[in-house]
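For this view, one protein chain was removed and the others were kept in their places.
Up next is subunit A:
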């Protein structure tokens, strides 16, 4: 259970988040949609303190943290309960795929190496990279790198995995394999918050869809509500531009 309350963030004079409330139930897949510049990614990065929000409150599990007065210990604690998959993968380029997945377990969580190795191998098997344990990130294709990124997040067994436009940097041929892996992760009942532009994918896996624009949540609801019966004018506009009418699946 993750709850955000009144999150505010500005970069200089530019106010990116204007008081956002969001709650994610355990096991739920929340997809955040919206035009670029609407603050989706910033919101996601605020959840694990990669971006320091100016104001607001975060509840994760049983702990409540105010963004303004978060101590570094609290921040570390939140980061150890969350994991993130980045747009441009951000794999540790000095480590092999296996070491990438093990790092968060061994160094951050003091899991014994042998046990961590087992967990990491399982995670990599799950994303279909059994033959790539010892490859360095630069030796992998974009899709493979992103799958390692997902394995790295899954292996940590976090409260929530944050996906920050995981397919935006991939060429179209490779998007499918990453989405397939994400679908698998969702089916395992892991809580996910996903920022994406893949509409049909969002429709498929989301339990809850949030539409953001200009730093506020304009509308939220089930995929059915949002895609086939949007209430707000802004949501209709956005969906019309992105989805041609004939691609609706009801």
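Just so we're on the same page, contacts are C-beta pairs under 8 Å (C-beta built on N, C-alpha and C of every residue); 3 or more make two chains touch, one makes a residue touch a chain; residues count from 1.
As a working rule, contacts and distances are computed from a predicted model.
Engineer: Name the absent chain as its UniProt record does, using one of the following: "Polymer-forming cytoskeletal protein", "Amino acid ABC transporter membrane protein 2, PAAT family", "Glucose-1-phosphate adenylyltransferase" or "SAM-dependent methyltransferase".
Structural biologist: Going by its UniProt entry, the chain not pictured is "Amino acid ABC transporter membrane protein 2, PAAT family".
Engineer: From the listed residues A:79, A:184 or A:234, report the one that touches the chain absent from this view.
Structural biologist: Candidates A:79, A:184 or A:234; residue touching the omitted chain: A:79.
Engineer: Write down which of A:25, A:109 or A:231 is the residue touching the left-out chain.
Structural biologist: Checking each option in A:25, A:109 or A:231, the one touching the absent chain turns out to be A:109.
Engineer: Tell me which of A:91, A:205 or A:239 is the one touching the absent chain.
Structural biologist: Considering the complete complex, A:91 is the one touching the chain left out.
Engineer: Out of A:139, A:187, A:200 or A:222, which residue would touch the omitted chain in the full complex?
Structural biologist: With A:139, A:187, A:200 or A:222 as choices, the missing chain is touched by A:139.
Engineer: For subunit A, which residues lie in contact with the unshown chain of the complex?
Structural biologist: 48-50, 76, 79-80, 82-84, 86, 88, 90-95, 103-104, 107-109, 136, 138-139, 152-153, 156
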